[in-house]
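As you look at this complex, bear in mind that one protein chain is not there, while each of the others sits in place.
Going by the order they are written in, the chains are A and B; count residues from 1 in each one.
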Amino acid sequence: MGNYVPGTKEEQNAMLKACGFSCFEDLYRDVPEEVFLKRDLDLPEGLPELEVRKKMNALASKNTLFEHIFRGGGSYHHYIPEIVNEIAGRREFLTAYTPYQAEISQGILQSIFEYQTSICELTGMDASNASVYDGATAAAEACAMCVDRKRSRILVSATVDPKILSVVKTYSFGHGSEVVVIPEKDGETDCEALKAALDQQTACVLFQQPNFYGIFENAALICDAAHESRAKAIASVNPVSLALFRTPGEYGADIAVGEGQPLGIPMSFGGPYIGFMACKSAMMRKLPGRIVGQTTDVDGKRGYVLTLQAREQHIRREKASSNICSNEALCAMRVSIYLSAMGRLGLREVAEQCTSKAHYLKDALACAGLTPVFDKEFFHEFVTECADPGAVLSALKKHGILGGLPLGDGRILWCATEMNTKQEMDMTADIVKEVLRK
Amino acid sequence: MTFPSELKYSKTHEWVKFEDETTAYIGITDYAQDQLGDLVFVNLPEEGDEVTRDEAFADVESVKAVSDVMSPVTGTIAEVNEELQDSPEMMNEHPYDAWFIKVTDISECSDLISAEEYEAFIAEEQ
Partner (left out) sequence: MKLIFERSSAGRGTSYLPACDVPSVTPNTELREIALHLPEVPETEIDRHYTELSHQVYGVNTGFYPLGSCTMKYNPMINEAAASLPGFAEIHPLAGDENTQGALEVMKLLEDSLKEITGMDAVTLQPAAGAHGEFTGLLLIKAWHKAKGNDKRTKIIVPDSAHGTNPASAAMAGFEVVSIPSDENGCVDIDALKAAVGEDTAGLMLTNPNTVGIFDKNITEITKIIHDAGGVNYYDGANLNAVMGVARPGDMGFDVVHVNLHKTFSTPHGGGGPGSGPVGCKEFLKEFLPGIQAECTEDGTAFRSVREEHSIGDMRSFGSNFSVVVKALAYVLSLGKTGIRETSENAVLNANYLMHLLKKNYECAYDRTCMHEFVLDLAHLKEEHGISALDVAKALLDAGIHPPTMYFPLIVHEALMFEPTETETKETLEACALAMENILKEALANPEGAHAKPEHTMIRRLDEVGAARNPVIRYTFDSEEK
């Protein structure tokens, strides 16, 4: 129906004629007979917008929209100020391409420069790129930054999100480096095992702070151990936590990466998200992807350009350290707007509420009979144990509550954010208590 | 464009300044820097690395291109000119002062040509 082709049939024919063609088939004379499709595509006929809207509404309504969410595990339910949606929805930002023509792309370029500044500030690092696909690909790219001919082993702590580990392994299958998982001990990286595994072939150590179970690792110890073997330390961090807790720059990581979704990006069933990457200045030129730099124009006016481009695939081709072209520019803009709206104090407030509420939820659930697995300092996620997690979660679902993430072996990973109220946490604990009593 | 006569040249546009038979400094020629345009960065090897004749040991970046720099000799890198990383413009402004590496224990050497021969060679290449 709607094909967004503006010309009428008459106009199309006039244009064909002007170019010396009599019909559309003439345009495809180079297509060999044996591959020219002689039938219609096996797809439905097109729909007018009204019908498309109905169809999409119907599909959306088949998903369960939970009123209360206690699930994290890599995607987090935070409040997004309306200004983020409003500005990021502006058509200029939405419909522009990569800012290769700097003279007419200062808006995008400046916003990325601002994003890079905020990421450096949050992580305590010197240099940030313009972002990559998501937190897991950021971790995988960071590992690739450290690998060279002499050092090709990648150590990953078992307390790193298993999805990130999976991506690091997939990328390593490509570049041919070895991935070794360092075991966990009581929900933390086993630092003795880490020290034993470090050697002269080790390129880097990847750990997560707070880790997959929400627990704070002894990050400085891990970084020091890596550096003793002249390996690099990569911290995968939750950006919200950085408003309150020790930063990668402070505990000595060489590269900080993470999932930027908590900073103003909707959960959207997993994407698009944004991976941030920041490093010490010594590694700046190893960063993959786009980087925006400040400069001046011929009139001396301050302006911004894509810079250090000789690192990238379109120039270095097969010698580039990564093939990445795009950044998640619109997501980076969402992050920038979110951080501008929340500000320093607002982000701190989010981090404090996350911490306080998660601790309240942990205690409430413990009183209801859900035993915490670890007794460690944690941020906004924690793990419990019970005989039948399925029963707990389905009871909660009946009340419009998405409970924690089942991890197997009777374990559930819970998460609380500023979105959760005391009342709904009390209600959740009551339902859990009821289920466990049976 | 200048081509000092005390230097030797390669057909891949590097200059070589021998200290003695087994020790030399290596850089890129005036012609090379002119062709490459404004250079913005150089990726240098590390001290102690081995270099092999006719193989790349570094690369230089302009804004929109990257080019390999070939080693005209086989030997061991004794020194690396890290100053170039802070001041890449030296490669454009003073190509013959802007040495990249100092090589010792030179065991093999490409067919190097004199300044005169090199000038004739690039005239032909243009």
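In this section, a residue touches a chain if its C-beta (ideal position, glycine included) is under 8 Å from a C-beta of that chain, and two chains touch if they have at least 3 such contacts.
It should be emphasised that the depicted structure is a prediction, and the values quoted were computed from it without experimental measurement.
In the complete assembly, the contact with the undisplayed chain comes from A:Gly74, out of A:Gly74, A:Gly187 or A:Pro262. Annotation for chain B: contacts to the undisplayed chain at residues 38, 40-41, 61-64, 88-89.
Following the convention adopted for this analysis, only the chains that are shown with their structure count from here on.
Centre-to-centre separation of chain A and chain B, using mean CA positions: 43 Å. Only residues 40-41, 43, 61-66 of chain B touch chain A when the two sit together in their complex.
Every residue of chain A that touches chain B in the complex is listed here, in rising order: 285, 308-310, 315-316, 319.
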